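Only one protein chain is missing; all other protein chains are in place.
Coming up: chain A.
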Amino acid sequence: MVIPNLVGAGLIVIGAGIGLGKIGGSAMEAIARQPEAAGKIQTAMIIIGALVEGLAFGALILGA
C-alpha cells in the first residue's frame, strides 16, 4: 500500500504540533512557577522548539 505524500506531511505536522505544544505548555508552567527565570526558560524553549521544527522541516522536504 502506498501512503500518499500529503498524508505523511499531515502526520509530520501532527507530530511537530504535539512536540511544540508540550514544550510551550511546560515553559508556561515553568514561567508561572518562577517568573524571575522567564528569560532563561524562554531561550531554552526556543532552542528546543527550533530542534523540533528542524526535524519536521527536514522530514517535509525529504518527503516532498
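Quick note on the criterion: a residue touches a chain if its C-beta (ideal position, glycine included) is under 8 Å from a C-beta of that chain, and two chains touch if they have at least 3 such contacts; residues count from 1.
Here is the rule we go by: contacts and distances are computed from a predicted model.
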Identity of the absent chain, which is to be given by its UniProt protein name, from "ATP synthase subunit a", "ABC transporter substrate-binding protein", "Molybdenum transport system permease" or "Acyl carrier protein": "ATP synthase subunit a"
Missing-chain contacts mapped onto chain A: 43, 46-47, 50-51, 53-55, 57-58, 60-61
